[in-house]
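Removed: one protein chain of the complex. Kept in place: all other protein chains.
For reference, chains read A, B and C in written order, and residue numbers begin at 1 within each chain.
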Amino acid sequence: MNTFGNLFRLTSFGESHGAAIGGVVDGCPAGLELDLDLIQTELNRRRPGQSRLTTARKEADSVEFLSGLLDAPTSADGDTKANIKLTTGTPIGFIVRNADHHSSDYDDLRDIFRPSHADYTYYAKYGIRDHRGGGRASARETISRVVAGAIAKQVLKQVGIDIKAWTAQVGDIACERDWTRLDLNKIEDTAVRCPDLEKARQMEDLIMSVKSEGDTIGGIVAGVVTGCPAGLGEPVFGKLHSLLGSAMLSINAVKGFEYGEGFDGVSKRGSEVADRQVPGGNFLSNHSGGIQGGISNGQPITFRVAFKPVATLLQPQQTVDIHDNTVTVNPRGRHDPCVLPRAVPIVEAMAAMVILDAYLINAGTIDFKR
Amino acid sequence: MNTFGNLFRLTSFGESHGAAIGGVVDGCPAGLELDLDLIQTELNRRRPGQSRLTTARKEADSVEFLSGLLDAPTSADGDTKANIKLTTGTPIGFIVRNADHHSSDYDDLRDIFRPSHADYTYYAKYGIRDHRGGGRASARETISRVVAGAIAKQVLKQVGIDIKAWTAQVGDIACERDWTRLDLNKIEDTAVRCPDLEKARQMEDLIMSVKSEGDTIGGIVAGVVTGCPAGLGEPVFGKLHSLLGSAMLSINAVKGFEYGEGFDGVSKRGSEVADRQVPGGNFLSNHSGGIQGGISNGQPITFRVAFKPVATLLQPQQTVDIHDNTVTVNPRGRHDPCVLPRAVPIVEAMAAMVILDAYLINAGTIDFKR
Amino acid sequence: MNTFGNLFRLTSFGESHGAAIGGVVDGCPAGLELDLDLIQTELNRRRPGQSRLTTARKEADSVEFLSGLLDAPTSADGDTKANIKLTTGTPIGFIVRNADHHSSDYDDLRDIFRPSHADYTYYAKYGIRDHRGGGRASARETISRVVAGAIAKQVLKQVGIDIKAWTAQVGDIACERDWTRLDLNKIEDTAVRCPDLEKARQMEDLIMSVKSEGDTIGGIVAGVVTGCPAGLGEPVFGKLHSLLGSAMLSINAVKGFEYGEGFDGVSKRGSEVADRQVPGGNFLSNHSGGIQGGISNGQPITFRVAFKPVATLLQPQQTVDIHDNTVTVNPRGRHDPCVLPRAVPIVEAMAAMVILDAYLINAGTIDFKR
Partner (left out) sequence: MNTFGNLFRLTSFGESHGAAIGGVVDGCPAGLELDLDLIQTELNRRRPGQSRLTTARKEADSVEFLSGLLDAPTSADGDTKANIKLTTGTPIGFIVRNADHHSSDYDDLRDIFRPSHADYTYYAKYGIRDHRGGGRASARETISRVVAGAIAKQVLKQVGIDIKAWTAQVGDIACERDWTRLDLNKIEDTAVRCPDLEKARQMEDLIMSVKSEGDTIGGIVAGVVTGCPAGLGEPVFGKLHSLLGSAMLSINAVKGFEYGEGFDGVSKRGSEVADRQVPGGNFLSNHSGGIQGGISNGQPITFRVAFKPVATLLQPQQTVDIHDNTVTVNPRGRHDPCVLPRAVPIVEAMAAMVILDAYLINAGTIDFKR
């Protein structure tokens, strides 16, 4: 299914080399002043060709909004605010036209299943596939998520909730895990989006080295949600971290999700990771990662997302075609040696959608409480 | 929300010390011969008091089915098959009465927020909470999952799909990661449910040691789905591993999920983890973990689930109460020093529900294909 | 699917002659004082055998609650309030045991498709059916709806919303259509639940006459929702009347739904049915039936529901069996000659669930509005 969320929902469409990528945001609260420039800024963070670390594909990735918005009222001095629109509560449709699609690059891949790609599985499922640049399985699909997430972020900002993600690891090069010891204002200072400038330099060197070999490398994106009130998330199946995990695992190339102590915590004792609560709604530690029993406890929500090395190599590889013959694939597309830098805004977008959705659902929950 | 799944759905209810735990399974295919004894066997694997490794709470956990089933036809010699029922396609309601609920154990916890429990968060969300044994946040809730999963397993068996999970790590003691080198028939031979008997012994020793200190310890459950056809799972938001991850992260005490190479894969090169496909729908390796682009590729689906050390300690701890006063909590309940052994059937149950749901959804997808 | 609603949800299970009818209410706001006696009172309005107009089946229809509730705090003088429970926000599971099930009455119907029943269609869909008393297609299933609706009603009462339904027509005997000219306090004064006492007497005579012929008769239930604020319902697919219609059409034997002027309005001019708005949020008329563009306008919501004459006759009828042979069916079950009197609380229950669900969804909608 191509719809994500419950009360705040994104429905997404589009293939890498089709006419456009687009989506519909449903359930956005009405009366919000939406800054369209900020949305474009987020798209620019995801855009190909933004640095030497990313694919050379050239795309303006300029978003056009088709519905759900009205001009903001003119200010006292008679000026309409530039690029500020008001949400009306009705669905926000948008498209991003695909421009630089070298579809002919893919002609010789029409009948070939590239190794570790979605080629074979789409074919097995549907009996047909769009072979051009990965079709629907291309990470260009995440454009829609970034647009919807940028809207969600602006709503969340109104209630004091902020979301930050960064590249925490590339290959074996990892930065400090305790986010409170990082300067998150520096994330955008480096092409790789790691706030530790020394580690960032090492990561970039590694990526360029891997690129020169026609190979790829994976990594970890870390994230933190601050300002989230206690009470978001539902017990049992709608646990807040289950929703976050589901969101992150739906991003291309993601192979794992953890929150709080995550996998490292399995070898700790319960007494080591107990978060002692003290008066005033405070806690002396945050091993829980801001969520207890699936519900936010008012502390920062911390999580990490594992990305595999992307499967598209600039090396010849053996595989089979749709006639079950062994063939050699010689890719000629343009691809990222490491998706991490461009994955950061996508992780933020998915987190923003999850938190806003939980926030709106909770508004219905608490209505009769006190 | 207390409903899980799309076409095959479980709706769950019940608290640890209420009258009963129960659920409704909706969307079970009709005409299936359901063996009720096998369902009880799965519940027994989850039951407290089954070994020295688990809580001493005594519960028969005997399931009563209330709807959706008919007696199977009598066999040729006139006997009705014992405990075999036919599914009718209508919802299967069931309950498990709570018997040994020492609610008075919890009287002095009525106003206290135990550290790293869901006490504070439920209170923050609802303004009220059932303090008896964790209420809805108790792992007794997973009884419903095991019943529904045991039904799903029997349906999947009809189409050749099998699911196995085991304890892969307790604390720092880990067994072989490559499941093909383990003898999965030995999982039930040990109380800790680890198929490597030597590692199992070490794990059990560790658990008993931790228990003697009034402390707890975490671990990892690994799982594999075999016999799954290519084509299950949906692109984009309904990726098969996203559904699996969401399912696992909804289990109490779970802090992380990974599939295929998972977090370890982030430091590998793309060329190292490419799964070369060869004629006949086969692959020379399975780094992908049986899923590519969110859709099963016909290889075994492998995944791992991280469990934290449970928060209920048999040690005094400082915390606050609902009046925001600092207090000491002296737990007197009966608890597991390590949830891993009893978590194994729960992980299997959640995996079974996810795979069956994807199987049924796919039946609609492929209808017009060829 | 056996789940109804979005944020306030009922999942239902149970067959006419199985062990129990039951359900799970999810999403009920926490902290509500729930009067269990009022819920039983609603069930008694639906119960068989309550008057000479209804089936002779004897069922106490006594509901047992299994989860989601806590004892209300003791009052100042130390007494716990009798049968008042507090909702906790967790799912409310409940069952009603089936007592008087004369299953053997149905033995000779095992292989027969009764005319205009769901026998053939269930068999066509599932290849199996529970032939005892209609199985899942029996109107006993509506017990779950009445319980959930009785809970919803108590929540709605807290915000000033009230729901009333009554028998507006039996056969050709119809009472006044303008509800403001009826005394709705008299609904429960008559066995047929029509507030016009003279018409009620005629309706009852008609029903007894039809019953004496072994035949059945249909009718119309009318309903009104008062105290509903403006703003409930969603544009486009979630229109409030669409949700109401869907709810009513899901009740056994319902063949039609209309609101406001309904079918009669098709022959009117737009100028005749325009509802002029005047200052103070008031309107000079209510042809719209309280809903404009799918959203409530603060006026009473009026609707009507058409029930067919039920299909179970006390007459011999020709039909076929599962072997496609022509057979005669001689029903011996106990049935209602007219479902209208017992349908009234069911209509109210469904309306209550729809309105509460819309109310909770709207709480999320308006959060950021002003």
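To be clear about the criterion, contacts are C-beta pairs under 8 Å (C-beta built on N, C-alpha and C of every residue); 3 or more make two chains touch, one makes a residue touch a chain.
Quick caveat: nothing in here was measured; it's all calculated off a predicted structure.
Which of these touches the unseen chain: C:P48, C:G223, C:G260 or C:P345?
Considering the complete complex, C:G260 is the one touching the chain left out.
Just one of B:V210, B:L340 or B:I361 touches the chain that is missing; which is it?
Answering carefully, the residue with contact to the hidden chain is B:I361.
From the listed residues C:H17, C:R97 or C:H117, report the one that touches the chain absent from this view.
In the full complex, the listed residue that touches the missing chain is C:H117.
Touching the absent chain: which residues on chain C qualify?
Residues of chain C in contact with the hidden chain: 1-4, 12, 113, 115-118, 120-122, 124-127, 136-137, 141, 169, 171-172, 210, 215-220, 229-239, 241-243, 245-246, 249-250, 252, 255-263, 265-281, 287-289, 291-298, 306-313, 315, 317-320, 324-326, 362, 365-366, 369-370.
Spell out the interface residues on chain A facing the chain that's missing from view.
1-3, 9, 11-15, 18-24, 26-27, 30-31, 64-68, 70, 86-93, 95, 122, 125-130, 135-136
Give me the chain B residues in contact with the hidden chain, please.
On the side of chain B, residues 7, 27, 29-32, 89-90, 155, 158-159, 235, 359-361, 363-370 touch the unshown chain.
Rule of thumb we're sticking to: only the chains that are shown with their structure count from here on.
Given that chain A and chain C are copies and touch, would you call their interface same or different according to whether over half of its residue numbers are shared?
same
At what distance in angstrom does the C-alpha mean of chain B lie from that of chain A?
28
Taking each chain's centre as its mean C-alpha position, how far apart are chain B and chain C in Å?
Chain B and chain C have C-alpha centres separated by 37 Å.
Would you mind pulling out the distance in Å between where the CA atoms of chain A average out and where those of chain C do?
Computed value for the inter-centroid distance: 45 Å.
Among the residues of chain C, which are close enough to touch at least two other chains?
In chain C, the residues touching two or more other chains are 27, 30-31, 89-90.
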